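Presented below is the structure to which this report refers.
All protein chains of the complex are present and in place, except for one that has been dropped.
A, B, C and D label the chains in the order they appear, each numbered from 1.
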Amino acid sequence: MNNRKKRKSLSLLLVFVLVLAGILSGCGKSSGSNDDSKTIKLGVLEDRSGDFSLVGIQKYHAAQLAVEEINKQGGLLGKKVQMVAPDTQSDNKRYQEMAKRLILQDKVAAIMGAFSSASREAIRPIMDQNKMLYFYNNQYEGGVADNMTFNTGAIPEHQMVPLIQYMIKKFGPRVYTIAADYNFGQISAQWVKKTVEANGGKLVNEEFIPLGVSQFSSTISRIKKAKPDVLVTLLVGQDQSSFYEQWSKSGDKSIPMASTVNMAQAYEHKRFAAPALANMYVTATFMEELDQKYPSAKKFVDKFYKKFPNDKYVGMEAESEYTGIMLWAKAVKKAKSTDTDKVIKALESGISYDGPAGPVTIDPKTHHAIRNVYLVHTDAKQKVHIDTEWKDVKPDWLSKEKNVDLTKKQEAKQYTPLK
Amino acid sequence: MSKEAVLLELRHVGKYFGGLRAVDDINIKVESGDLHCLLGPNGAGKSTIFKMIMGIYKPTNGSVFFNQRNVTHLKSWDRVKLGISIKMQTPGVFGELTVYENMKIAVQHFTRHAEVKSEVSRLLELLMIRDLKDELVDNLSHGQQQWLEIGMALACKPKLLLLDEPAAGMGPEETDRTAELIRQLNQQGITILFIDHDMAFVKKLARNTTVLHLGRKFAEGTVEEIETNQQVVDIYLGKS
Amino acid sequence: MEDLLYQFMNNFAFLILSAIGLAVIFGMMKIINLAHGEFIMLGAYIATLATKAGIPLLLSILLSVVGVGIFGLIVDRLIISRLYGRTLDSVVVTWGVSLVMQQGILILFGPSLETLSTPLGSISIGGSDYSLYRILLFVTAIVLLILLYLLFTKTTFGLHSRAAMQNAEIARSMGVNTNRIYSFTFSIGAALAGLTGALYAPTMAVSPTFGGGFLMPSFVTVIVGGANPLIGPSLSGGVLGVVSTGLDATWGTFFGRLGLLVVAILVIRIMPLGFSGLVEKLSVRKSRG
Amino acid sequence: MLLTADRVFSGYGKVDIVRSVSITVNEGEIVSIIGRNGVGKSTFVKTVMGLLPAHSGSIRFQEQDVTRSKANDRARQGMGYVPQGHGVFPTLTVEENLMMGTQINKKKPSMNLLTIYDYFPKLKERKRQKAGTLSGGEQAALAIGRALAGYPELLILDEPSEGIQPSIIHQISEMIRKINRELGITILFVEQHMGMIQELSERCYAMDKGVIVGEVGGEDLHNYDRLKSYLTV
Partner (left out) sequence: MLVKLNTENIVAVLIFLFFFVYPVLVDAYSVMNLAYFLSMVFLSLSLSLIWGYCGIFSFGQAVFFGISGYFYAVFTLNSGITTLTPLGLILGVLIGGVIAWILGYFMFYGGVNDVFVGLITLCLTLVLETFMGQTAGDQWMIGQVNLGGFNGINSIPSLQIGSFILTGNSFYYFVLLILLAVFIFLKWFEFSKLGIAVVAIRENRERTKLLGYNVPFIQSLVFAMGGALASLSGIFYVLWGNYITPSAFGLASATIPVVLVAAGGRKNVTAALLFTVLYYWFSQTLSASGSEYALIILGLVLIVAILFVPNGLIASLFHAGDQLFFREHSKSLLRKKGAKTL
């Protein structure tokens, strides 16, 4: 082969590789190089495709709404808030990649997001490593004690404890739990057990359903045999929500169901034809239907649908996301800085925001929220009735039983009730 | 002849496919140094016997002995290591590799690394296809592929070489060359068992012959005996 | 006992209906359709949307069958027809198809649909309620198996497709347009998936990920059943139905699910051609002996 | 002229195995193509049948250019084909195999299965049996019967003698001749079995290395040495 040809080919390939390098590094830098701009960047990681998009899109829209409002009112510290929101695609790997990207490349001031506990656990250590302020605005199984993490959603003290007490008192002591077979379901089931025992009830059985199971005939037959007074359902995801339709056809509809995840999160009562979700009792920190009774809720719901007229529901996770961003904004204003330590200090000062479902206050010791809880149930036509409300429920299990005080002690772990 | 001299022995070997008895109760002895032919019309079970000797098929009943050792349950590759090697009816060469590479695959397993090249050359020389060393095997003629495959079988340094229709599809010149090659190999001490239809070819080579018909042993003896056996002639003409 | 029977019927119907479309496509064309779940999902969407639009359920189900069948035909003509005989490439391509379909539906219809109510109500036997519709699903599964058997053994199409499966070149020399046979087979497989989706739509939550739950049972049923779409699914559906019902009833859902997979692994190891391979072997032996 | 192939080039992939082959077959004739293994005989008849594309050249059948039409269309137009090794569908029953033939073209009359069973009485005995369980000779009969069932104008046979005992080869030759005489079906066959070639052909083309090297007809067909020179070089 002659040398000229060799050189020609080499140079062509070199060009190819350089172009490739340019693309790779260019992509790495293009969006991250404007640190000193006139915006404050807020990272939002929510699933807009895949399994969790049902709730993820609601939360993403709520975040858009919150950021828009903040900017309308003049932004923060004289700067506009710019939302950086990759699609995490219901993929935990993606959560990690994107969290690192938001922190290291986009240099965001704080990160909101994650729906499932698994997604949260995927990114929480990254937040700790990089000292990034993180808001997990979601209902969950509780127990996370982490200096960098704040939670504005509902936890078992808000939901499970009052719910079980109410159900046992109203319907009887025999409780049957079916729960998704993963961390959320198992820890929540521990809460059920703990609360049932504390209230003189009896747990007749607890059954764990692997994620992705959509056929429930054996479970239904076991429940019917056990004849419980209350059926607690802690089912997660689209597949498992098929339970209700199947239960309504071959189960015993006279047994009342109780849940902390249904309706307020994934609006099963609107998606399923009656009476699949009939006779269901739920404790929630927010639901669209609160607008019947509470003006602040109505205002929020109206705003939401005005901006997103095609959306189907505004649930409690959307409210948490919205409130979380508002709380963060308030803290930034108070700290007069986006510096993480200062903002955390401001948040730990017992900061409070009057949200769509009443005041939400950060509990400094646990970084969880003190907030109102509503108990609702559905009638045979799946119409929602608001039964009771508890005001300013404290998330104090961590501080009382586990001696967590994040203002004094560094922590980065999740506690479970039975350990 | 002493018992030690029997290299290959089939004892009451049978192979059934479902209800079909492809091979039924066959006894064959091949002595060391023999040049032995399996004869028989199509469907007589000749190739099936070869496959059982090689361990490609497991006999339904009976046993295969090689060098006084029962090899019925040995895997193909272990039999190759004991010294049985085969050229199959349809060429099993690697069409997308070159002749040299084909030979290398076969040779490297039985020859020390430093000697692979010279061994390949020696075999290609023997087979008279040295000029085709760098040719893609797919471009070879049918006859050349057959030789290559014989070469690959030889690379395994066999004591017993099975040749299934070694001259099929060859012209007379190629056939003669093949016959010469087989005789030469036999003289070097390799025992050869082969299948063929062409009586002229068989007559040139074989000392002992076993005739199969419909899966059973029909006759055996020297080529001359077989040739004059009226019953053998009959089965070939379909009278039996 | 009625309970166990009812559960078996449920499991059997679910396994058969999950697998049947996949079995036809894999058995006849050796195409591994990773978009099978999405075809099922599409069927569920068409049935749900049509029913919401006021079309009677039965007609909506029919619409799904036709709709997904036509969709399958389009996918075949555009994509699969270029891959006949390339089993492994079909894995990659159909995976791509599934990504496109799932996200496409999400963009078009959002993350979930309002679900239909299961029709027909329930009957009470021995003091226990059983969904009539689910019993009907079991009957449908069996009827479907019979229809499929008739289609492939009694019709010209069936004869031609079995011939094409064995030796496409010779079938072509017998006047069979094998490409049309393959297209039609793929379309039938898709239509069956659509039917499955439509049938289960009123019993489950309908979302873009609807098909995901069907994928594992369908693959396991096809694997255990083997290549023959006529014998395979019915046998493996029966055996796996018993296994999963038994494990589920004694040790719970998790073991029921794990059991399916373990059976599949063992079956491939012991008889790679599955039940239908075994049956074919026995039947040849019988007709020879 | 029933079939004309004009300077046909074809092969697998891009390589030409058949190079510029031209033949003609007249109505009612029995024509053979002879030659050794691997000279391109099968490739050529597969091209005639449409199972392989012609790289260049043309094929006319019944005065129509069929060079670009597909195998299934040629079959429907009246070409019957008996592949090498007979190619029965092993897990279909004998009757189903035959039905493949009767359904070749629904617009044309097909042959009654009974007629076929008349020609091949063995097949009738075994009509419910899986074709894979038949003996070699029976499979050959089935393959011929199957092609016959579509009532072709032209029957193409690729090495009908292959894998068959010598005694049966003779029977098959007679059967093919009978089909030609009684049903008026034109025959084109590929062969290297001397006996069959001599017994059956009215005219034959000799092929070597992808080209036609000679044409033999009439008295020459009984010239053993001449034929032998084509079959063994």
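Going forward, contacts are C-beta pairs under 8 Å (C-beta built on N, C-alpha and C of every residue); 3 or more make two chains touch, one makes a residue touch a chain.
What you see is a predicted model, and the numbers here were worked out from it, not measured in a lab.
Among the chains on display, the ones the left-out chain touches in the entire complex are A, B, C. Of the listed positions C:9, C:106 or C:137, the one in contact with the omitted chain in the full complex is C:106.
Residue A:117 is the one among A:58, A:117 or A:195 that touches the chain not shown. Set against the missing chain, the residues C:74, C:150 or C:265 yield one that touches it, C:265. Among the residues A:86, A:315, A:356 or A:395, only A:86 touches the chain that is left out of the figure. Taking the complete complex into account, residues 54, 56, 75-78, 80-81, 85-86, 88, 92-94, 96-98, 101, 104-106, 108-110, 113, 134-136, 152, 155-156 of chain B touch the chain not shown. Listed here are the chain C residues that touch the chain not shown: 32, 34, 79, 82-83, 86-89, 91-93, 95-100, 102-104, 106-107, 215-216, 219-220, 223, 254, 257-258, 261-262, 264-265, 268-270, 272.
Although one chain is not displayed, its contacts with chain A can still be listed: residues 1, 5-6, 8-10, 12-14, 16-17, 20-21, 24-25, 27-29, 32, 48-49, 85-89, 91-94, 96-98, 100-101, 103-105, 116-118, 121-122, 124-126, 181-183, 185-187, 208, 210-211, 412, 416, 418-419.
Keep this in mind: only the chains that are shown with their structure count from here on.
Among the remaining chains, not one touches chain A and also chain C.
Closest chain to the protein centre (all Cα atoms averaged), using per-chain Cα means: C. Separating the centre of chain B from that of chain C, both taken as means of CA atoms, is a distance of 49 Å. The distance from the centre of chain B to the centre of chain D, each centre being the mean of the chain's C-alpha atoms, comes to 33 Å. Listed for chain C are residues 284, 287-288, each touching two or more other chains.
Annotation for chain B: residues touching 2 or more other chains are 18, 20. Residues of chain D touching chain C in their complex: 49-51, 70-72, 75-76, 79, 81, 83, 87, 89-92, 96, 99-101, 103-105, 129-130, 132-133, 146-147, 150.
Across the interface of their complex, chain A is touched by residues 3, 6-7, 10-11, 14, 102-103, 106, 110-118, 121-122, 128-131, 133-134, 202-205, 207-210, 212-213, 216, 245, 248-249, 252-254, 256-257 of chain C. Per the touch definition, chain A reaches chain C in the complex via residues 49-51, 53-54, 56-57, 181, 207-210, 212-215, 217-219, 221, 224, 238-239, 241-242, 245-246, 248-252, 266, 268, 270-274, 276, 310, 312.
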